[in-house]
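A single protein chain has been omitted from the complex, and every remaining protein chain is retained in its original position.
As written, the chains take the letters A and B, and residue 1 is the first residue of each chain.
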Amino acid sequence: MIDSLRRFFAGDLWWSFRSSPIVVLAAMTTVSMVFASVFANFVAPYDIFDLTQFNLMDGLKPPFWMERGEIGFLLGTDDQGRDVLSTILYGSRVSLTVGFFSVIFAMLIGIFVGLVAGYSGGWIDAVLMRIADVQLSFPAILIALLVDGIISGLLPDQAQGELAIYVLIAAISLSFWVQYARTVRSSTMVERTKEYVQAAQVIGLPKPLILFRHILPNVMGPVLVIATIQLALAIITEATLSFLGVGVPPTSPSLGTLIRVGNDYLFSGEWWITVFPGLALVILVLAVNILGDWLRDALNPKLR
Amino acid sequence: MLFFIGRRLYQAALVMLTVALVAFAMFQYVGDPVSNLAGQDTTVADRELLREALGLNDSVLEQFGRFIFNAVQGEFGQSYRMRVPVSDLIAERFPATLELSLVSALIALIVGIPMGVYTALRRNSWLARSFMTLSLIGISLPTFLIGIFLILFFGVILQWLPTFGRGQVVDLGWWTTGLLTASGWKSMIMPAITLAVFQMTLIVRLIRAEMLEVLRTDYIKFARARGLTERSISFSHALKNTLVPVITIIGLQIGSLIAFAIITESVFQWPGMGLLFIQAIGEVDIPIMSAYLLLIGFVFVLINLIVDILYFSIDPRLRVER
Partner (left out) sequence: MALLEVRDMQVEFPSRRGSVTAIRNVNFELASGEILGIVGESGAGKSTIANAILGLLEPPGIMPRGRVLLDGKPIENLPIEKMRQIRGKRIGMIFQDPLTSLNPLQTIEQQLVETIRIHLDLNEADARTRAINMLEQVGIPEPEVRIRHYPHQFSGGMRQRVVIALSLCAEPEVILADEPTTALDVSIQAQILDLMRRLVRETGVGMIIITHDMGVISETCDRVMVMYRGDVVETGPTRKILGNPDHPYTRSLISAVPRPDKRMDRFPLVEYIEEAQIAHRPLDIRTHWLGQSRDFGAANSEFLVSVRNLEMRFVTVRSLFRSKRRYLRAVDDVSFDIRKGEVFGLVGESGSGKSTVARMICGIYRPFAGQMIFDGTDLTSLKSLRQVNRHRRQMQMIFQDPFSSLNGRMRVADIVAEPIRFHRLAASNDEVKSIVADLLDHVGLGAAAGKKFPHEFSGGQRQRISIARALATRPRFLICDEPTSALDVSIQAQILNLLKDLQEELALTMLFISHDLPVIRQICDRVAVMRDGKLVEIADTETLFENPRTKYSKHLLDLMPRLGGT
């Protein structure tokens, strides 16, 4: 354990990380935003789910540096008098949860399908990849919208609000798995012909063991890169769906929902209700994207 | 050549069939068409009549056959909510979406391709680096936020541009266009830019990555060792080879613009198909959803076919009999 840690810190990956200040900054931003939203209960100035903590009288207050602003509400308040900073922290929690689990599920589906398709070949591969092709013909956001629409249509109305987050996660992961499947499949097809796999065959190892013990670890590199970039995309997709009104309901708002709600006040001059959640979203996504970009270049042996 | 096109057509038909199957399944299993069409006070007997009239008592295969037969003729039934034929709704909304998508596709291509080539060729210059930073911000900006920020600055604060709708449109009988009036163009600016940004950044990054890959190949090194000019190496050797893989993906991206327009249209209240679709989802208006899906599938297949023919004319390796 200590040995492999030492190896990591002496390695090229750590070095390329440390030598780029922007990447370090992005990592710090990501970590602190994740931390702040996971522990929103302790970090946020107010609990937005506690009705006693906000007051309609405080509604639509601007950020503290503006006229009428109060230091108690750093980034102002929304129409119901909720502190915008607190709603952002709680909202990021929803956004990150949805993003994170969607990526995990998409990854699991994609890796499994990709491994099976790439290793078996033949008609299994043909069928799986045709499905992937058809799905790839449509933008992920459209698939997510459709899946969301269909599931919501199947669910009874009263359950929709409670299950919204799960529906979202299902919709996003069902629209994202194709990327992993295609990448894993093509790497599997490359790995399958390599001699270490043939050596495992000669030893007599059964197929599942070869797939999971030998091939899987060797195709994980690109998967991790996609996962980081997809995390950013999943957060954006969640926000977009919520913005379009088919995501999480305003009762447990995500960043997208906050922006949607605030959008109505844009023309009457209360810009902070939209702009601050929007900025939080952009900063989060940008930080994750910078990490993904760096990881892709650092793991690409051709660029060294 | 014919064989190649034939195979592509076969694949396209397969895609369309799959999409039709999904659209049909939505009809069949999501919600009950009868209760959607019938009012609260319709009697059971009337419902059964309606069921028979809609052909819902026939076998699934028959229904699917009829569904496809109708779809080919542009018949998608009636909207559950609006009680008008879906085909009329689509025909009314289609021009708005197509014009918006075409204008932003042009923006994305005209700005994106040169930027991508530049960042690959001069990858260590400060301009290329700032392009790359910009493109990273570009892919991190959700489309709807770009729209909102644009509205805030140019619509609300500066009040230069209209924030919703198509402006004045000219009705040509079979087509309504906003491209013939000044207010139409003014209304187009913000939505088109909003829609173009994401595609543009993708194009920049894609072209850069592919071109860097090509610049590392042996034939580029050999061209350099033969003393060819940098200009010729960059443009007639590297760029053309870059385009081969890039063209497919760009084609797909442009195809997806029409679907991406959903977001832009709902931010700017642009009266296109996307807005129609998003409203349909909210109301579980299945006929509109499935018609939209089929239309998008068709556009995609069409673009793919065009891309394949382009591909064919660029890459000689495809032209030989294998």
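In this text, a residue touches a chain if its C-beta (ideal position, glycine included) is under 8 Å from a C-beta of that chain, and two chains touch if they have at least 3 such contacts.
This is a predicted model, so every value here is computed, not measured.
Considering the entire complex, the omitted chain makes contact with A, B. Per the touch definition above, the residue from B:Thr163, B:Asn241, B:Thr264 or B:Asn304 contacting the chain not shown is B:Asn241.
In the complete assembly, the contact with the undisplayed chain comes from B:Thr229, out of B:Asn57, B:Asn70, B:Thr133 or B:Thr229.
On the side of subunit A, the interface with the absent chain consists of residues 15, 19, 194-196, 198-206, 214, 217-218, using the contact rule stated above.
Touch with the hidden chain on the side of subunit B covers residues 217-219, 221-230, 232, 236-237, 240-241, 244, 314-317, 320, 322.
The rule is short, and it goes like this: only the chains that are shown with their structure count from here on.
With centres taken as mean Cα positions, subunit B sits 24 Å from subunit A. Those residues of subunit B whose C-beta lies close enough to touch subunit A in the complex are 14-15, 18-19, 26, 29-31, 136-137, 139-145, 148-149, 151-152, 156, 163, 213, 216, 252, 255-256, 259-260, 262-263, 266, 277-278, 281-282, 284, 286, 289, 293, 296-297, 300-301, 304.
Here subunit A touches subunit B in the complex through residues 130-131, 133-134, 136-139, 141-142, 145-146, 148-150, 152-154, 232, 236, 239-240, 243-246, 259, 263, 266-267, 269, 271, 274-275, 278, 281-282, 285-286, 289-290, 293, 302, going by the rule given at the top.
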